[in-house]
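What follows is a set of notes on a single structure, which appears directly below.
Only a part of the assembly is drawn; its chains keep their places, and the rest are absent.
In this document, chain identifiers A, B and C correspond to the written order of the chains, with residue numbering beginning at 1 in each.
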Amino acid sequence: MSKLIYVLNGPNLNLLGKREPEIYGSETLADVEARVRRKAATLGLEIEFFQSNYEGAIVEKIHEARERAAGILINPAAYTHTSVAILDALNAFDGAVVELHISNVHQREAFRHHSYVSARADAVMAGFGTLGYELALEHFK
Amino acid sequence: MSKLIYVLNGPNLNLLGKREPEIYGSETLADVEARVRRKAATLGLEIEFFQSNYEGAIVEKIHEARERAAGILINPAAYTHTSVAILDALNAFDGAVVELHISNVHQREAFRHHSYVSARADAVMAGFGTLGYELALEHFK
Amino acid sequence: MSKLIYVLNGPNLNLLGKREPEIYGSETLADVEARVRRKAATLGLEIEFFQSNYEGAIVEKIHEARERAAGILINPAAYTHTSVAILDALNAFDGAVVELHISNVHQREAFRHHSYVSARADAVMAGFGTLGYELALEHFK
């Protein structure tokens, strides 16, 4: 039986491919979802793909994952730096957690260098563009 | 006529009793609500019991309390450390405010030592477990 | 054809005129909206007026503005100091942005001296009371 992985995307990622393409590239989030699903198929993983601009909605999606998922791949976007609530939700999740950023956040404003999520994530990846989603999935194999 | 107290619970507290029981104990939030209601009855208090994972929903519940409640007992959970919006909502509330944490936040990560809510709360309590809800109610007598 | 300006208001501003009138004055948000609409008419501007207590809702309103508006006048209230998500949404908006605070935030608590939004706003205004909304509109002429 295949493992279920939650792929969670934070605020403004619904604009992917539409804003600041020099930072984030021109693929849309739908493109990313397609890539992720194709890659998952080759790894024998199932995918629940989700995006929200609401901190509370992401918290609740993580709660849902507790009963269903073997792992969470999360791109917390802006909530990386400000959300203790998402950290606490992840702390209540027993599976593997991978944190992903499309751009290299270490080269942007200083406030983007700190991540609450990293304190819980098993692995962290930044700057690999949308390819990162595919690479990160291999962690769950 | 009995006084109405709002008992507000922040993000992830819907998981109470289900996550990290060595920190939070094994009682569920429903158990806590039952305890709170029993205790309130002995003190002649009425209870409005609420939990949300959304910062905005907690803000609006506090607005609602402005017209109805004599006091607010709030366990802001993760929003303790990040929400100026909840502080501002409480600043617009005239009654008594008690802030409660189930665990002793002072013994956890450094970012949990700061509370925006404490700047408004009349009293603060941490580490009494779920018994704290009952003790805190006495403040509103 | 007149230009469309989004006037966005953050958490607790629905209480305007009802809380701490010594800081915020006694006009309600509806009064402000009326002032804004009257002033806009004289400047040949159209107005979309919006308030929310949810960070996610404000983020999504800014997304909506990307397709429709020439400018955003935003009073982010408490989210000024805590929301990277709103900053990121504004970074994805191409038009003019003005940040407004009714009171002089520089005279309040130290945490209110920092604004994430100012890093994107073209202009910032604080302490002009509700008159500030009218003055700020002139920036979009």
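In this text, a residue touches a chain if its C-beta (ideal position, glycine included) is under 8 Å from a C-beta of that chain, and two chains touch if they have at least 3 such contacts.
It should be emphasised that the depicted structure is a prediction, and the values quoted were computed from it without experimental measurement.
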Review point. We see 3 chains here; how many are in the full complex?
Key: 12
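Heads up, the rule we're going with is that only the chains that are shown with their structure count from here on.
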Check your understanding: With chain centres defined as C-alpha means, what is the inter-centre distance between subunit B and subunit C in Å?
Key -> 31
Point to revise | Per-residue overlap in subunit C, given as positions that touch at least 2 other chains | key: 54-57, 82
**Study point:** Partner subunit A, residues of subunit C touching it in the complex
**Key:** 54-57, 59-60, 63, 66, 82-85, 87-89, 91-92, 116, 119
Point to revise | Contacting residues of subunit C [partner subunit B, same complex] | key: 10-12, 14-15, 18-20, 52-57, 77-79, 81-82, 109, 111-112
